[in-house]
Structures are given as C-alpha cells and as structure tokens.
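Take this structure first; my questions come after.
The complex appears here without one of its protein chains, the remainder shown in place.
What follows is subunit A.
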Amino acid sequence: MVELFAKYFPNVVAQGWTGDGGWLPAIGETLYMIFWPAIFGGILGLVFGVGLVLTDIDGISPNKTVFGIFDKIVSVFRAIPFIILLAFIAPVTNLIVGTQIGILGALVPLSLGLFPFYARQVQVALKSVDHGIIEAAQSVGATFWDIVFDVYLREARSELIRVTTVTLISLVGLTAMAGAIGAGGLGNMAISYGYGRFANDITFVATFLVLIIVLIIQLVGDFLAKVFNHKVV
C-alpha cells in the first residue's frame, strides 16, 4: 500500500511530513489562516450584519445615515477582488501586524476580505426572523438588547450557523489565494510545488486535503444547524 502510494505519488512523498515544504506545516498554516480570520472577520461581519438589520428602515432602530454607512462599507469591500485587496491594503496590514508578507501578513486581508461577505450573509439570516415575533417581544416590554440577543440572534441561530458554514468554506478558498503573498498553506503547496514544478501529484493531494477540510466544515455546520433548529418538526 505504502509502496504503491510512493510509486504513483513520488513528489508527494519527497515533500515529507515536516520541515520546509512539508505537508504538516502546510495543513497547519491553512488551519491557522482559517481560524484567526474567522474570529476577526466573523466578529466584524456579525457586528455589521446586525447593524444593517437594526438600522434598516423596518428595523427596531431605523437610522438612514448609520445604515447608509454600514451598507456602503460592506458594498465597497465586497466589490474589491480579493487578490487586489491583498495588495491594496498592504500598508494597513503593515501597520497592524508589522509585516505585509507571509502568513501574518495574510491575516488582515483575509479578515477584511471575509467580513463583508459574512455581513451580507448575517443580514439575510436575521431578516428571516418574522417581524411578528419582534412585535410580540416589544408588546411584552422587551428592551433593545433583549430583541437583539433573545429574538434576532437566538431565533436565527440555525440560519446563522448555516451562513457561517458557507462563509468558512469560502474562506478556505481565500486562504489558497493568500499563497500569492507567500502565506503558505495547502494552496501554496498546490501552486508553488505542484503547478510550478510540474508535480501534478502534489496538486492532486493538496486539493484532496482542501476538500477534506471543506467537507468537515460542511458536515459539522449541517449537524449544528440541525441541532439548533426547532422551527420545523
């Protein structure tokens, strides 16, 4: 079995598990680039998404100006292609993490690339909460924060998990592109070692590993979305 693998995937084996260009560091880097941007971009996206829904014209705290600002920021960042965003915000990246290259340099653009996408997804998820439920909460004297946490976020939690899954999967895609600024990871493995050196077996295995990560995210997400959904019997 091992011999058979070595025969058909010689370059994969040559890369080794550890060390420079090894498989384990590549997997680790990809997970690192998913984890931190998911946290930072996620929080930012959630704040913007909630803000958009609350200040919208039919929200509980309508405010045209604030809504307009949120909306424009999200739209502009969403419109910039990620690969250009990497270069475009390099000075900002430098300011925040002290470098604009490598894996650390990828965290800022990944977070900023992620948040507008997530913000729109959160907005759609929260809009699915029936206005009648909000009205009922108001009729029993619920406060602003009661409605944000107990009504919007809690009622939409299953949808939020679902859109978070979608967002994380698209984040996996972005991490591959971050390889362009030397951020490493499986994307870099597939491009630099696989495509660049005509070692198709490396590209194949790197792709396969990315798919496994995506699959795990999808399965966990689907499971949680189901557990937290009491809307349908």
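What we mean here is this: a contact is a pair of C-beta atoms (placed from the backbone, for glycine too) under 8 Å apart; a residue touches a chain by one contact, two chains touch by 3 or more; residues count from 1.
Operating definition for what follows: contacts and distances are computed from a predicted model.
Colleague: Could you tell me which of "Putative polysulfide reductase iron-sulfur subunit", "ABC transporter, ATP-binding protein", "YeaH/YhbH family protein" or "Long-chain acyl-CoA synthetase" is the UniProt name of the chain missing from the displayed complex?
Modeller: Going by its UniProt entry, the chain not pictured is "ABC transporter, ATP-binding protein".
Colleague: Among A:9, A:88, A:204 or A:228, which one touches the chain that has been omitted from the display?
Modeller: A:228
Colleague: Which parts of subunit A face the unshown chain closely enough to count as touching?
Modeller: Contacting residues on subunit A, toward the hidden partner: 130, 132-133, 135-143, 146, 150-151, 154-155, 157-158, 228-233.
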